[in-house]
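Below are the structure tokens for one structure; questions will follow.
Just one protein chain is left out here, and the rest sit where they should.
When the chains are written out, they are named A and B in that same order, and each has its own residue count from 1.
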Amino acid sequence: MRDPTSSADSADQPPNPMRGPELDEDGSDAIESGDGRRSARILRLTAPVTAAEAVAVFRRKLPGAEAEARAEVHPFWWCAIGVRTRGNFSRRGQPAHGGIVHVLVNAATGRAAIADFSPRTEPLTISDRHSASAWSHLVGDDAGRADAERAARNLVRTSVTRTVKLGMRIELEQAGQAEFVLKPNWLVTGANSTHTATFLVDGLDASHYIVRVAKR
Amino acid sequence: MNIETWFLIIYFIAMAGIGVWTVRIGSQGSEGYLLGGRSLGPAVTALRLQSSSMSGYMFLGAGSLGYTQGYFSLWYAMGDIGGGVLNLSILGRRMRKLSQILGSLTSIGYLEQRYPSKWIRLIAAPIALFCIFFYVMSQFIAGGRGLEMVTGIPYAWALLVAVGVIVFYTFLGGYLAVAYTDFVQAIIMCVGMVWILIGTLQAVGGFTAGNEAVGEINPNLLTMWGPGGYADVQWGVIVGAVLVFSIGYMGWPHVNVSHMAMKKPSVARAASLYATGFNLLFIPAPYIVGIMALVILPGLDNPELAVFQVADAVLPSFAVGIVMAGIMAAIMSTADALLLQSGTIASQDLFQRFVKRDMSERASVWVSRFTVLILAAVGYVVAVGDPPAVAEVVIFSTTVLGAAFVPVYVAAAWWKKANVPGAIASMVAGTVSSVGWQLSGLVDVTGIDPMGVGIVTSTLAIIVVSLATQRSYPVPAHIVEALEETAKIGPIPARMLTGQNDALSSQVPKDA
Partner (left out) sequence: MFGLPTTTVVIIFGIPALWVVYTLVFVFLSRRWGAEDAAGGAPGPLTDGPGGPTGTGGLGHGTGDRS
């Protein structure tokens, strides 16, 4: 996450944990939303999985295959939610659950998941900008953002409730607005002597999904 | 106060104390976690599924049916024994996979995503609420009667206490699981039920001797045709009895949600073994106890208390108190879970979706609580007056839910052509036909059970209407693809499928 005092390529800076994605605009990653009315920010999640690793995942399932990985992205909303819990008799709340819970909501399906890491972002690549038009309608979609924020809050509330004492109060506060982020994935296509296949490999955790497979 | 009451109180204080002072870091919830994660093992999964049947119904309803109908009541058990495995085998894997692909979190949300139309939610949510209300009310009645019997206070007050405690727990954040895990409770009740059964059989001198004694009261009680014997047999009612708890359970939203939560389909396989095994042991027991109660306590004026009274007669006092406590705990947790469910349906599926989209968190909680209060109040008023029998209410609500929802849930995962009009028609037809049949009294005239009528009507509706409207309301392409994906487990070599992350399916680019 960009620290406003850092230099332009600061992708390696550790994120400030107490701040969600509401840092000041520095402009360079803003994209015009579809109707041009507002320039909303799009960020790209830093993905640990490289193309080579994605191909390696493919090769593990299709031994001896030749394959090629293509970078793809999928839109998510990123919400950072601060959690405080308060016992029945105390006045002030304590931060709980590490203070901030990061939730990633799939912008296409609305499904939310808690990320057990602090998402980091980096500048968009050229190809991201080219395909930005495909996402621009989602970026400016306030109703979608509101739905995502609500889903994130519900999810956090549910998950926190199961871990607190009966009757404790839970206070959730969203740190800033939900940010629109692009999660990188790898689309790997290839073949070995017996099968051809196309896999989608998750850019964050290298899990895979078989899009199609066919016997040669 | 008698010893049993003391044990009841001590047990509750102990549990509540544990609940209030300890933090539960127990098993993680299932919503929103994409990969891996700890999943509940098969034994716990099975018991959780089954604990939906371990509520007031088992201890009051089943016993009363046994007491009044003899072995005829076992038709219900015959269906119930298979309900778990049927549910797991038909819905389990496919519903889990489809819900993952569609990204659903609730079972009603799943229906709306599979049959995209706001009308689905608008129809399904009230039907679910309606049936949940009745089921909750049955738990109130069971709780009130149980308390009345154990403590001796008059029913109206006992009911008030029962309702009050249930609402109190629901308001306190509701997760009774914090204080009682379903699993522990299930064990207590299972042990209790088996103990009662053994005690009962000893009291009557053994299974054979007991049956002979019952036969002397009325030989027809030993047949499966009812107290009137074969001459009076109503085949329709028998069919309904078997269907209600075998198929009917597939309509319960809070049961189906556990399929969606299942992280590993392999759990379903092992769970089905546990479920069937457990059911074989546990389900027939209260019916048999009810039947044998005819011998031990011939003149009961309230057959619903058959199991309780027998327990009182054959178990040592401390055991009675603990088992009662286990039963009350089960009743309360079932009622609490259902009330919470209804609160969520009211606030999220209905209010937030249709009335006020940007409803704040607090408002949502308040709508939820308000719904719970209303349901509790109405439930109390109905239950205190001239309460219907627990058995009747449970059977009725399961019948309506089964008739309304089973075809849409099954078709959702198995039939590509099931579309929105078909689903709507099915839910409406199932509800109207089963409720109407029941209220109009046609059961006695025709000997056909509302469950049979309801299921047949709703199944026909979804088939006929879906086929008739295929052109004008086709099933959206992304859903057809999702269904094909769901069916897939053969053509892709298993080795490749291992470890696949289904949640990624929604992230596949269009041009892949």
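Just so it is clear, a contact is a pair of C-beta atoms (placed from the backbone, for glycine too) under 8 Å apart; a residue touches a chain by one contact, two chains touch by 3 or more.
Everything numeric in this text was worked out from a predicted model, so none of it was measured.
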Determine which one of B:248, B:284 or B:343 touches the chain that has been left out. B:284
Of the residues B:2, B:117 or B:223, which one touches the chain left out of the display? B:223
Listed residues A:55, A:104 or A:178, member touching the removed chain: A:104
Which residue among B:117, B:302 or B:500 touches the omitted chain? B:500
Of the residues A:51, A:172, A:191 or A:206, which one touches the chain left out of the display? A:206
Going by the touch rule given at the top, which residues of chain B touch the chain that is not shown? 25, 28-29, 33-38, 71, 74, 78, 81-82, 85-86, 88-89, 93, 97, 207-212, 215, 222-224, 263-266, 268-269, 272-273, 276, 279-280, 284, 489-490, 494-495, 497-502
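Just so it is clear, only the chains that are shown with their structure count from here on.
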Chain A and chain B, separation of their C-alpha mean positions in angstrom: 37
Residue ranges of chain B in contact with chain A within the complex: 19-26, 28-29, 31-35, 102-105, 172-173, 175, 177-179, 352, 357-358, 361, 492-493, 495-497, 499-509, 512
Which residues of chain A touch chain B in the complex? 61-62, 72, 74, 103, 106, 108-114, 143, 146, 150, 153, 155, 157-159, 161-168, 172, 183, 185, 187, 195, 197-198, 200, 202, 205, 207-211, 213
